[in-house]
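The complex appears here minus one protein chain, its other protein chains still in place.
In this document, chain identifiers A and B correspond to the written order of the chains, with residue numbering beginning at 1 in each.
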Amino acid sequence: MVFGRKHTIVLDGISMSFDRGKITALIGNSGCGKTTLSKIATGITDPSSGTVSLDGVPFTEDNFRENRWQIQMVFQHPEGALNPRIKIEDSIKEVLRKVGCPGNRLNERMDEICAEMGIQPELLKRYPNQISGGEIQRIVLARVMMFQPRYLFLDEPTSMLDPSVQANIFGLILKKTRKFNSGVVIVTHDLDIVSNLADNVAFLENGRIQAYGTAEEVRKVATDLFESWDRQKNMRRITSECHLAGDSQRI
Amino acid sequence: MMDTSYIVYFLFGNKRKIFGTSIIVVMMLITIFAEQIAPYDPLAMDFKPFLSPSTEHWLGTDNLGQDIYSQLIMSSRTSLSIGLIAATMVVFVGLTFGLIAGYKSGIIENTLMGTTDLFILIPSLPLTIILISYMGPSVYNIIIVITLLSWCGTARIVHSRVLQVKEQSFIESARMMAFSDRHIMFKHILKNTEDVLLARWCLAIVAAMMAEAGLAFLGLGDPFHVSWGGMITDAFSNGGYVRGMWWWYVMPGAMISLVALAFFMLASFDKDHIYVEA
Partner (left out) sequence: METLVEIRRLNVIFPTFDGGFRAIKDLDMDIYSGDKIAVMGESGCGKSVLGHSIMGLLADISLTTGSILFMGKEIVGAKRSTLISLRGSKVALVPQSPSTALDPVMKVGTQIDEMFWKEGVPRKEASERSKKKLEALGFKDSDAIYSTYPHRLSGGMCERAVIAMGTALNPELVIADEPTKGLDPAIKIETLKKLYTSCADKTLMMITHDYYAAHICNRVCIMYRGEMVEDGNWREVLTNPSHPYVRGLWSSLPKNGMVPINDPLRIVPGEGCGFGDRCGSYSERCNGKQDMVTDSNGHCVRCWRAGIE
């Protein structure tokens, strides 16, 4: 598929498929098109040309609405991920109703889900701007997983969060997606996550897939990316080198 | 539809708002119990004309011997009801245009907002005068004309707010969860325009009352339902000014100002509000 805005080609000739039950990571520098690719795959944006198919059946005008809930997405920024004027419990109940939970069981199901996802009951009566980013992402994940989607796309879901919360959230993601055998696609910069979690890795650059395979295989192609990542683990040496080289400034 | 806790905040959220709400409550009581509060029938021409304020006539009498204080009380009904009804209609129409235009985009948006722009360009005062003169000065016509010429400002503001809200992730999420357009528009987007709507409603009340007062001053008010603006006109044209009976025209003006102040206070923005975006 090709996606372009006016005269800029963001994605050029991409053909790829995502497997169910596997975790695929999309990596690349900023601006390579990985977020755009996720948005097209989830139906948020339309490609300039090309098609998106789910299990072999291409999306058309008609079947789009009925089937699109099978592909869900969790966004990067917790702000704006939930309606700021609705209480958390109402946000959750809204989705419960949509997936068919009967009215008299709403509260019961909501409590079950909160227990599962580690959402504290005191938060339910609050509004989104009164709770932290990590909790918002948990709630977003809970809402999204209620659909038991075939595919779950995650656009750097934890880059705005700190590591301990990140571990919790990924634990939940893995638990739930394994339960429903969902295919997981993660867009991320964190190559540690990629090396430890991902089954398949796709490396994008300039709107094209430059490499696809396991982390080790892709590492051979995406050398700069992996190298930068490893270098940043040695920040101390880098900064002390600067110091010795006399890069300090005074004005 | 509206969130009760937001309305509670809107009315009582800080000292200013409580003050405004109290004034409005008092005004409402006056309007409802006008007959009981007014000491005399305002249309009864039983008394000596041009009396100064006294204990029997708190604001004296006018040129026809009617008690001015009773007139003041009864006129509250006309002024306030025109203000409230016109404002509600203004917000309703503006909301409809803004919400649909903002959400639907494309041709629908262009048409709706183009129409809005057209209405903004119309010079309201001259057209108001022309229309009322043509249609006849009745309370209903006044409300209709005021609505017709004021909805566009609200539409513009609602439209721009809808455009902002539309960009947020939770709207995209809602689409991905296959919620219908109707659900998204009313449950999500509309809810995020509440604050704008309530504030505009308050300002529209003030604007409508001012517009009506202006019309009345020009002699285009409803002669059968006197409003505060009408009283001011009467005062000037029936000898109140030349006789130095300042209480006759200052008091209705003060009432209008007081109500306007109260609604402005309600519409004031406060950063303590729990909804403030993080």
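By our rule, contacts are C-beta pairs under 8 Å (C-beta built on N, C-alpha and C of every residue); 3 or more make two chains touch, one makes a residue touch a chain.
Because the structure is a prediction, the values reported are computed rather than measured.
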item: Contact list for the unshown chain, restricted to visible chains; value: A
item: Given A:Asn63, A:Asn107, A:Ser159 or A:Asn181, the one touching the chain that is not displayed; value: A:Ser159
item: Omitted-chain contact residue, chosen from A:Asn63, A:Gln120, A:Asn181 or A:Thr214; value: A:Gln120
item: Hidden partner chain, residues of subunit A it touches; value: 29-30, 118, 120, 122, 132-134, 159-168, 170-171, 189-193, 196-197, 224-225, 228-229, 231-236, 238-239, 242-243, 247-251
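Operating definition for what follows: only the chains that are shown with their structure count from here on.
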item: For the subunit A and subunit B complex, residues of the former touching the latter; value: 42-44, 65-66, 68-69, 71-73, 75, 77, 79-86, 94-95, 98, 127, 129-130, 140, 143-144, 147
item: For the subunit B and subunit A complex, residues of the former touching the latter; value: 3, 6, 168-170, 172-173, 175-179, 187-188, 191-192, 194, 274-278
